[in-house]
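Data first, discussion second: the structure below is written as structure tokens.
A single protein chain has been omitted from the complex, and every remaining protein chain is retained in its original position.
And then subunit A:
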């Protein structure tokens, strides 16, 4: 028997995560994401490789990042999938915000044809069944799934799936260290046939988080102290809250009076959700939120468009991330030409975005299109604290779980190759990193479930060297029932027969004559 994994996305790349695993005859789709670097059909996984949209038993989404959920409305409303969809409560609450936000940018700013409508998003999300951490869900009589806390972003989960004796875990994106608003990933000691893990930082080992935070805070403080403006382009949900907590705390400690702004709308609405989903945050927040809710930022105020060119220092969180368009691009156009200002890029930027261009080398000019040119004289700071686990975290997880087989997804090819080497040589576990549209066959050790009688178990003997218990018995296999192993003495009773007893005598009865 084997588990068959079809990698529809995030194979040797970061983006459009989608894995369809056939386990024990049941198909599960883990994640249904879109690739942020494309705006045409290449953004979605190739669903035509599936024999039918509806032979999938269920779809499970790990978290609300677009590269994990972006293609879901397309899959349900356009491809016609109408089976169960599972995700955690925060994911169900926050995903529509992310999806609608991105859809608006595509349509309003870039004038591109949308792949799905606002109604599609609402209709799709209405079908979602929310699940809690460590809640076991019986999808049907054979398939069982369970979510584990993954850290990374609010509501992110690792998904465990089991059919009969075949067990696997799909990690999605996770973080093995806690941060300011989330705890670290938590997993039980499962015995797995297959582990599918992300490998974004497959070869990076990150040093102290505090050092890197201090660097960022110093850069921001220096800029505002000199009267400059700081632009932090982020998506409305995720890093924005983390950085806000960081800055709010620092402002409090250092008694700084410079305003911190959130671009109005989405992020403020998001805070409403975060306050209701406190149960999914870090232990520290859970212990103290009744006294002071960390998402009630003291120094943060909403921003108006008219304030872009007001004099004086400030810090602004503007969406979308990577300066891929929208409001953050508008602000960037105004603030980039001044050398007093600072742009802080929070995380990974997909190729093709302005964020990516700023990160790779120091451009003095950026051409938006043939008519627009922006002079870039401001400073650029790249934040190096990421919500993904580093390679030490991945190795720790693999070692802890000791699965029989590992598949790497969501990373870059050369780094994944190095990580695969490490896993195979240091942990002796077979590892692969398939490309998109490849299928991997993972053999599973199958065992037959039987029942053993008490006498059988009691009778088993110990070999001479005391190491192995050897058991002998008779296996009875009846159609429609579990096989049963019994001891010899119970055997005939089990099948309802009587033993033939043969006796010998040397005396031949005269009857014979």
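Following the convention adopted for this analysis, a residue touches a chain if its C-beta (ideal position, glycine included) is under 8 Å from a C-beta of that chain, and two chains touch if they have at least 3 such contacts; residues count from 1.
We adopt the following convention: contacts and distances are computed from a predicted model.
Student: Suppose you had to identify the omitted chain by its UniProt name; would it be "DNA polymerase EPSILON SUBUNIT 3", "GPI-anchor transamidase component GPAA1", "WD repeat and HMG-box DNA-binding protein 1" or "Integrator complex subunit 9"?
Tutor: "Integrator complex subunit 9"
Student: May I ask which residue of A:41, A:362 or A:499 touches the chain that does not appear here?
Tutor: In the full complex, the listed residue that touches the missing chain is A:499.
Student: Can you tell me which of A:217, A:245, A:277 or A:429 touches the chain that was removed from the display?
Tutor: In the full complex, the listed residue that touches the missing chain is A:277.
Student: Taking the entire complex into account, which one of A:55, A:119, A:367 or A:472 touches the absent chain?
Tutor: Spelled out, the listed residue whose C-beta touches the missing chain is A:472.
Student: Which subunit A residues touch the hidden chain?
Tutor: The missing chain touches subunit A at positions 89, 92-93, 125, 130, 132, 138, 165, 269, 272-273, 275-279, 289-291, 293, 445-454, 457, 460, 463, 468-479, 483-485, 488, 491-492, 495-509, 511-512.
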